[in-house]
Every structure is written in C-alpha cells, then in structure tokens.
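To start, the structure under review is shown below, and the notes come after it.
A single protein chain has been removed from this complex, and every other one stays in its place.
Let's look at chain A:
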C-alpha cells in the first residue's frame, strides 16, 4: 500500500484553512470584546476596509485588468476575477435596478463559513462575513468609486442564499476614471 496522499503537506489547502480559521478566531475575539452585534459588524467592516485599500494594489498587479466602462463590468471583475483569485469561488452577479448601479453577488459556496455550522448563541444579527463588504468598499474607493456594500441575505441567518449588495453611489465619471492613478 503506498503512502497515503495526505502525508505530503497540501500547502494550498493548509494555507486556505489558515485564512478561514484565523478569520474565525478574529470573529470569536470580537464577539468577546463587543456585546452588540452591530459593533462587531462595524468593526469587521472597518478592518475589511483597511484590507481592501491595500489589497486592490495587489489585485491590479496580479490580474492585469484593463479599463472598465461600466459598473456592470466592474462587478463582473469583482466576482469572476477577484473572488476567484483570492477565495477560489465565483459568485454569480445580478443587476438589481434599471439605472444599473445596484448589483448583487450571490455566493453559492462560501469558504469563510466552512467550519461554521450556525451563528453563535445570542448573535442572530451578526454578519459573520462582514469583512468582505469592507474589503470591496475599500478596494473600490481606492479606484475612485464610492459604493455601499452590505449583506442583503445570509445563509447563516436562515436565508436561502448569501447575497452581497453593491450600490455604486456616483455616476461613473468616465473622464475621471481614465486619469492614471
């Protein structure tokens, strides 16, 4: 019988687990520090924002994304390039309004909750993955796009899907966006 496969360290898997487990430990720590769910959510969003403002540079360097002409293209890139690259998943994108500035990312799989079966007791309003909203918001702001990013639905709260809503706040100013960063 040959040596079982798992004896060779699966670095990719260990690394992904490392991020997911560390994130879980962070949420647990914040739940200890803050009594109110809203405060934990706000803090996760704030930390995500900080990460997003720095992550966008890493993303642009790795992905060689070209110029975008619409909010729809930008949302597609977030879902099909950024999420795929960093988390290995591809949320599907829907457009929520006729002005085409409000979109949803539907997460069918969510690696962040791989080890989470349900929200902790007494934490029914916790947006467990709120870091993601902050990251998207921070990254967009660094490319001069203001947006509101929140969870519209959450499987951990009993909804049928997990849905992140992105609402771009200003009309896409083409002239401004063409300017080199």
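Heads up, the rule we're going with is that a contact is a pair of C-beta atoms (placed from the backbone, for glycine too) under 8 Å apart; a residue touches a chain by one contact, two chains touch by 3 or more; residues count from 1.
Keep in mind that, in the parts below, contacts and distances are computed from a predicted model.
Only one of "Myotubularin related protein 7b", "SORCN protein", "Trafficking protein particle complex subunit 6A" or "Small ribosomal subunit protein uS9m" fits the UniProt record of the hidden chain, and that name is "Trafficking protein particle complex subunit 6A".
Touch with the hidden chain on the side of chain A covers residues 1, 4, 6-7, 12, 14-19, 21-23, 25-26, 28-29, 33, 43, 46-47, 50-51, 54-55, 58, 61-68, 73, 77, 81, 85-88, 115, 131.
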